[in-house]
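A single protein chain has been omitted; all remaining protein chains appear in their positions.
Letters are used for the chains, namely A, B and C, taken in the order the chains are written, and counting of residues starts over at 1 for each.
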Amino acid sequence: MVLRVADAIIAAEDYLSEADRNLGDGDHGIGMKRGMLAVKEKLAALDGATPIDKIFQTAGMAMMSSMGGASGVIFGSFYLGGAKAVPGIETLDATSFAAFLQGACDAIMTRGKAQPGDKTMVDALHPAAAAAQTAAIHSLADAAEIIATAAEGGREASKEMIATLGRAKTLGEATLGHPDAGACSIAIILRTMADYIAGK
Amino acid sequence: MVLRVADAIIAAEDYLSEADRNLGDGDHGIGMKRGMLAVKEKLAALDGATPIDKIFQTAGMAMMSSMGGASGVIFGSFYLGGAKAVPGIETLDATSFAAFLQGACDAIMTRGKAQPGDKTMVDALHPAAAAAQTAAIHSLADAAEIIATAAEGGREASKEMIATLGRAKTLGEATLGHPDAGACSIAIILRTMADYIAGK
Amino acid sequence: MPLLKKIINDPNACAAELLEGLVEAYNGAARLEGRGSIVMNNLPAGKVGLLVGGGSGHEPIYHGLVGRNLADGAACGDIFAAPPPDIVLEGAQAVNQGNGVLFLYGNYAGDVLNFDLGAEFARDMGIEVETVLIWDDVPSAPPDKKHNRRGIAGLVPIVKLAGAASTKAANLGELVRITTKARDNTRSVGVSSAPGSIPATGKPTFELPDDVIGLGMGIHGEKGVALIPHQTADELAPKLLDIIFGDDLEFKSGDEVVLLVNSLGSTTMMELLIVLRKVKALLNERGIKVHDTLVGPYVTCQEMAGMSISLTKLDAELKELWDMPCSSVCYTKM
Partner (left out) sequence: MPLLKKIINDPNACAAELLEGLVEAYNGAARLEGRGSIVMNNLPAGKVGLLVGGGSGHEPIYHGLVGRNLADGAACGDIFAAPPPDIVLEGAQAVNQGNGVLFLYGNYAGDVLNFDLGAEFARDMGIEVETVLIWDDVPSAPPDKKHNRRGIAGLVPIVKLAGAASTKAANLGELVRITTKARDNTRSVGVSSAPGSIPATGKPTFELPDDVIGLGMGIHGEKGVALIPHQTADELAPKLLDIIFGDDLEFKSGDEVVLLVNSLGSTTMMELLIVLRKVKALLNERGIKVHDTLVGPYVTCQEMAGMSISLTKLDAELKELWDMPCSSVCYTKM
């Protein structure tokens, strides 16, 4: 699953950089690709029996240490914070997926001090994590679909926000109408996970 | 007459720079204008009774000390060398005009070591000076017309030459088809003198 | 617009390759430490450490400011990207001589996130770390929100002063005090007229209409005070200085300053000197004495066009530090 996510982000490089060009310095896709290439390399070195949380942790470390920029820490914390919340799990279910996303979101908000509404990737992740809590009663596949949809909704909602953090913060109202680049990445990540889980 | 020449060159700034752009560094018009503005300033400071050779000399000094570049020395030497050849004359006639041009041409060729055929302003001045010798039997106005026509012929002929001196020398065959910028200046100078003498 | 004809190899390897080249430019004085830190060789034992850093692509800073009486090391990220925390840690470890390390860098979200994590890691390993953020860009936030201001070209005099201080400071606290003073005494304001480009995409970093320039724009094209008509150097210079003088740091007759006129890349030295001429006249009018002048492309953003003016007010202590010689790829003073 983590590998599929990596490929999806790598394929979206131009789209993500373009999103960052409207608000930031236009390198979000480049950084995410750099991180995901590192993820693929590190995962390839793991053996088949690696526990799930260890896979998430390896991916997070790979991103954190290869990407740099704001999103290196932020997206590295996504996997690292998520992994910490699901220690030792053997299979991913709707409940552990919700715990993963809550851990990821908490870690990122602690690190980056962003609140929902600041026009960051938190605006896609926070509604997704919230949706995951209520969706935990469903099957994993159904839950993942609900989560992905929530993330995409968050990405769309970020268009109507005014940036207050990161490089875009000095642009103020000029940020209206464009989605946040990091929110676009979160939407891709969670959509790809849902597709993978659904066997698509 | 020298003032009319100055105005004609100033008006031709863009044309001369464009000619230099094809073969050199594109600044011939800028330099000539700088020189001719200095000429106008210095001549304005002379009193009405200034002898002709002194006027030429003043113009040459003004160009030499204001223009810089290859053409500062070369075109300064035009008036300075010409003035030296007609010391103390009171009126310009066809004979003294011929002497002036011969002096100008000799001074420039000594200074710049250019020969006819090197694709420099010498290729307009040298035929003009030669025509002046044979035209000295005519009236000044007729002679000036013959001289101007010879200079224009030289400018045209320079199109067929390969540059061997100055900035254009490293361009070699690529210089074919374009007239030399300095030859364009000489043609303008001598045409303007002819027009002035003819009372046009 | 055609892709720029840059003289590079793999567009994604630019940062790594330029660091290798930079080590060659240092010709033995500095080395590449770990994955992305440039570190001085033969640091004096016990010296208080000074680590700078940030994204690459702004050469000759930051990594060019490593040198004698300058920074001990620089943690370098990819093009326009803050260095990851483990590179910061490697830099801190290499620079630390047992008496702690000051992290000094521009106030950008990505840099703060990564250097702060690097500082956590370093502290976990028993290295004392303090941080001073550079926020000299006046138009980027009001005076009561300095912590929102960006770091731009003023980093050069600030790092110069901090570097000199680091060779004399008895401890990390003293280096923090002096560096904070250098930072608090520095103000910059810039203008942008044309974008640079990102090597990996070839795309311009921002867009501007043909007849306007961005007053107060950041070095990556971040928003400034206003888009104003393109105008002459003599019209522009007083506008820029007025923004500095309108801020909360007093510059009065008799004050001594270091003046930096910086090009963002393709703005020529000719233009900088023409602006300098006017700036100097305006400072003279106010009775402000220029103790030293720096002029050139110190803080760039690829081939971006634009320039900035920085003033650092000197007191006796800073002046003594300023007058110390220093040597690096970016800035050398005899």
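Rule of thumb we're sticking to: a residue touches a chain if its C-beta (ideal position, glycine included) is under 8 Å from a C-beta of that chain, and two chains touch if they have at least 3 such contacts.
All values derive from a computational prediction rather than experimental measurement.
Colleague: Taking the complete complex into account, tell me which visible chains touch the one left out.
Modeller: Among the chains that are shown, those touched by the missing chain are B, C.
Colleague: Taking the full complex into account, find the residue in C:N27, C:N42 or C:S253 that is in contact with the omitted chain.
Modeller: C:N27
Colleague: Could you tell me which of B:D25, B:D93, B:D106 or B:E156 touches the chain that is not displayed?
Modeller: Hidden-chain contact among the options goes to B:D25.
Colleague: What residue numbers in chain B mark contact with the hidden partner chain?
Modeller: These residues touch the chain not displayed: 14, 17, 21, 25-27, 30-31, 34, 64-74, 111-112, 165-167, 169-172, 174.
Colleague: Given the full complex, what residues of chain C touch the hidden partner chain?
Modeller: Interface residues of chain C facing the absent chain: 2, 4-9, 14, 17-22, 24-25, 27, 56-57, 59-60, 64, 68, 79, 191, 193-194, 199, 210-211, 213, 230, 232-234, 236, 265-277, 280, 290, 292-293, 295-297, 300, 302-303, 305, 307, 325-327, 329, 332-334.
In this text, only the chains that are shown with their structure count from here on.
Colleague: When you draw the chains as points and link the ones that touch, which shape shows up: line, ring, star, complete, or other?
Modeller: Topology of touching chains reads as other, fitting no named class.
Colleague: Based on the averaged CA atom positions, which chain is farthest from chain C?
Modeller: Farthest by centroid: B.
Colleague: Per the centroid of Cα atoms for each chain, what is the distance between chain A and chain C, given in Å?
Modeller: That pair's centroid distance is 32 Å.
Colleague: Taking each chain's centre as its mean C-alpha position, how far apart are chain B and chain C in Å?
Modeller: Roughly 53 Å, centre to centre.
Colleague: When the C-alpha atoms of chain A and chain B are each averaged to a single point, how far apart are the two points in Å?
Modeller: Inter-chain centre distance comes to 74 Å.
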